[in-house]
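In what follows, a single structure is set out as structure tokens and then discussed.
Only one protein chain is missing; all other protein chains are in place.
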Amino acid sequence: MMLRFECDYTEGCIPEILDAIAKENHTQLCGYSEDPICHRARQKIRALCGGEDVDVHFLVGGTQTNATVIAATLRPHQGVLSAVQGHISCHETGAIEASGHKVIALPTDTGRLTAAQIDTYCAAHWADATHEHIVQPAMVYLSHPAENGTLYTKKDLEDIRRVCDKWELVLYVDGARLGYGLAAEGNDVTIADLAKLTDVFYIGGTKVGALMGEAVVIRNAALKKDFRYMIKHQGGMLAKGWLLGIQFDVLFEDDRYLDISKKAVAQAMRIKKAFEEKGCSFLIESRTNQQFPILHRDILKKFDEHYTYSVWEQVDEDHTAVRFCTSWATTEDQVDLLVADIAGYL
Amino acid sequence: MMLRFECDYTEGCIPEILDAIAKENHTQLCGYSEDPICHRARQKIRALCGGEDVDVHFLVGGTQTNATVIAATLRPHQGVLSAVQGHISCHETGAIEASGHKVIALPTDTGRLTAAQIDTYCAAHWADATHEHIVQPAMVYLSHPAENGTLYTKKDLEDIRRVCDKWELVLYVDGARLGYGLAAEGNDVTIADLAKLTDVFYIGGTKVGALMGEAVVIRNAALKKDFRYMIKHQGGMLAKGWLLGIQFDVLFEDDRYLDISKKAVAQAMRIKKAFEEKGCSFLIESRTNQQFPILHRDILKKFDEHYTYSVWEQVDEDHTAVRFCTSWATTEDQVDLLVADIAGYL
Amino acid sequence: MMLRFECDYTEGCIPEILDAIAKENHTQLCGYSEDPICHRARQKIRALCGGEDVDVHFLVGGTQTNATVIAATLRPHQGVLSAVQGHISCHETGAIEASGHKVIALPTDTGRLTAAQIDTYCAAHWADATHEHIVQPAMVYLSHPAENGTLYTKKDLEDIRRVCDKWELVLYVDGARLGYGLAAEGNDVTIADLAKLTDVFYIGGTKVGALMGEAVVIRNAALKKDFRYMIKHQGGMLAKGWLLGIQFDVLFEDDRYLDISKKAVAQAMRIKKAFEEKGCSFLIESRTNQQFPILHRDILKKFDEHYTYSVWEQVDEDHTAVRFCTSWATTEDQVDLLVADIAGYL
Partner (left out) sequence: MMLRFECDYTEGCIPEILDAIAKENHTQLCGYSEDPICHRARQKIRALCGGEDVDVHFLVGGTQTNATVIAATLRPHQGVLSAVQGHISCHETGAIEASGHKVIALPTDTGRLTAAQIDTYCAAHWADATHEHIVQPAMVYLSHPAENGTLYTKKDLEDIRRVCDKWELVLYVDGARLGYGLAAEGNDVTIADLAKLTDVFYIGGTKVGALMGEAVVIRNAALKKDFRYMIKHQGGMLAKGWLLGIQFDVLFEDDRYLDISKKAVAQAMRIKKAFEEKGCSFLIESRTNQQFPILHRDILKKFDEHYTYSVWEQVDEDHTAVRFCTSWATTEDQVDLLVADIAGYL
């Protein structure tokens, strides 16, 4: 019997969600997220967005959300800037290109774009006499936390916002793991900040307590227009849309979204500490629910007998950076076992 | 308090599905429908397909399924033949065109394509000296039941299959409401027939007892290749794919899929009879869960106070064809009320 | 030796164009239509557009032009209204769908859309409670002359413009054969009218005296933005762009474009008269360079020995509507022969 740490979606959902679905299961509701439950969930999310006048839409999954938002934003000759490690750049089987757009992948060591880097790229584009022969940068895609579990600061985002204004770029933040970012030590970015600083972002449900579902928050008026058409156009309009709304309604009851995220991060910190105590180095310093220890292949063989994890990057002939994830579902007991084995194996 | 008959997805799912999800909710499972539950559901569906060697994939919704199957099948210059009333032709916000393909809409009075009609179209295409200037017909899209609740016979499908073979067309059947077709009086088409006669078809879950989900069944080897890439490419790869598999696992336990469909059809037949007894005429003769009575606007006003239904087609200045749907969730009591009011209003 | 009347592009170009190309053949010019010759041609076309502030771009062919203009205009969930006989609807192998857009084909007997028809369609779309599930009409495509050689009046276009304003539709006129429309008896539409009443239109060169080339004229500011990027994106940016500019420069020297068109129409009128004098009926009454006589198959066999024409439509078992085209290149002598044979064959 394996204990799974390879990703943060190995279990269903928080029990409160299943209860809520069961309670409404036989209620007759209209389709396509136009029901009162979705409206209530939208109101809760709007409240978290401070004074910003935002639209909220519910979609099933992350790739669908990225593809829909980007297709809704760009004209055909435009592309989206992303870290080369960005999810849209390397892990969506061309779902962005499917709607005709180039992902302009910028190299980063950190997995995070910088304002300066975006600025330099755009300045070079527009300075090039043949710029019409090159995909026009028109959007910036960030993940918070980034794919490697690291975080943007509020200052980072403000700087990027300024550059986006300068070059007329739409700023989009993928929050597939947003809860684990909000819950991380040192994070100073709030949902209200994202609502203010981005044109559009999404709050991840699939990885943070829900069965499935992502909540797209749009501040940019041009993007708001006809977004429901775009959802349908992209095959993302869920017939029983209340299933998505109800999950966010439960997640944003009191501080539940943050609370379950904190729990996951706390368990990740225990794993981190366990590796550190054995002198293990990490591919990247992460304070969120993903940890990337670098392990010798002989050590990995021991883990292979009892644990799943993700292979992340070959570091040298003998060493591999791997990923251990916790989630809202990770229990103290599970991490007790892992921590003990870390101490034993290394 | 309104009683809803406007569509067949106003409730959640059969209770057995919620129970099954709750039971596995904390089981750790790998993602993307590669878990044992999905494998078990696939085996059940394969068993229903007779001896055909089919692949089975689970997707979330109908438009997503249509878009994925069609995009996976066609080369860029090819199009798909559909009745002008076909769902892909008029109710998917261009999700088929999104991947670059024309829906070649053929006019029908019945809502169903005929073998002769397909044959004539293809013969004309290939006889045209300038056929390279016209989208090449390469696929046939049918719904069983059709959008208006009517059915193809096995003979119809065999004839269409022959024409598809003649013109090298892929035959695809949309089974969003397949259960209600299988359960209809006079239907002679089985899942095994579809598996044998089509290249690919799907078994609808969303409208037939599931929270969401459609099961794609592929017999055509060329289409099988890389279909999982295609699902991801189209944004349809569900992280917690077991949520789809488990629903089909429950639906195809014993004869449940057929049983719940029969219940829905029986209630629809009660509604049909009630209208008939008042001398009401119908837009179309349907033996499935959708009924299309033609009603005077004064009558409709009475229904408007207590019932929802869909407006289907303006028949003349005073009369409208409307749709009343039942589903697996429709209760005897609900139909008692409706039947009594039909008798009273008309 | 056959005499060709099947289309209006069986010869090269007016000799003045070849002379002009030869004269500049060794001049060093910068690429991509940014040279002085293109600028001069643009100025001539702007002058014809009255006071309208238009951008002018040169493209190689009609399908490329239609695909580029439409892709540049629409958002992904939007479609373009066209007569079912429109070129984009039936003769471009899905080049419009290639960029993800549905051609919403409206039935017409005349081959021409009416303001009322567009109004009715849009009113129905927006009245439909489920309109988000349907491609949004956002553009109107007309051809002037239409594919069957008939013409819009200025009043027609004014009415359509009003409906476009009402429903926020972009109005686009395909002028592949514009010259032959301008030259037709009874035509009251000028290039200045098109510049004023449309958002974008194009002036056909390929069929009216040029080797190849179409001049796109854009009044709508949103469409002007980044149109050169769009040309490149669609593979339509000609390296030696001056080749296009120089042809329009020659065509719009004095009244040459109109003059050569008049010549073609005059020859078409001779053909028309010849058929009429034999009591022949026509599929459609056309005053432009395309004529559509309905002929018995025995008669057609006679023509087949000496002439090429296009088969247009099977009228009954024995009779076919065919197309005879003239062009700027058609000579008096050629038509003498044809006219004599019409008199003899019928």
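As written, the chain order gives the labels A, B and C, with residue 1 at the start of each chain.
Convention: a contact is a pair of C-beta atoms (placed from the backbone, for glycine too) under 8 Å apart; a residue touches a chain by one contact, two chains touch by 3 or more.
Remember, predicted model here, so these are calculated numbers, not experimental data.
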Contact list for the unshown chain, restricted to visible chains: A, B, C
Residue in contact with the excluded chain [from C:Arg75, C:His133, C:Arg177 or C:His233]: C:His233
Touch criterion as defined above, residue of C:Thr27, C:Thr153, C:Ser281 or C:Gln314 at the omitted chain: C:Thr27
Among C:Ala41, C:Val54 or C:Ala67, residue touching the chain not depicted: C:Ala67
Positions on chain A where the hidden chain makes contact: 76-77, 79, 90-94, 97-103, 105, 129-130, 132-136, 311
Touch residues of chain B, complete complex, unshown partner: 32, 71-72, 75-77, 99-100, 132-133, 136, 226, 228-230, 232-233, 237
Touch residues of chain C, complete complex, unshown partner: 2-4, 6-7, 9-13, 15, 18, 21-22, 24-31, 60-64, 66-68, 92-95, 98-99, 206-207, 211-212, 229, 232-240, 243, 308, 329
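Simple rule for what comes next: only the chains that are shown with their structure count from here on.
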Chain nearest the overall Cα centroid: B
Farthest chain relative to chain C (centres taken as mean CA coordinates): A
Computed distance of Cα centres, chain B from chain A, in Å: 34
Mean-CA-position distance for chain C and chain B (Å): 41
Where chain C touches two or more other chains at once, by residue number: 76-77, 99-100, 132-133, 136
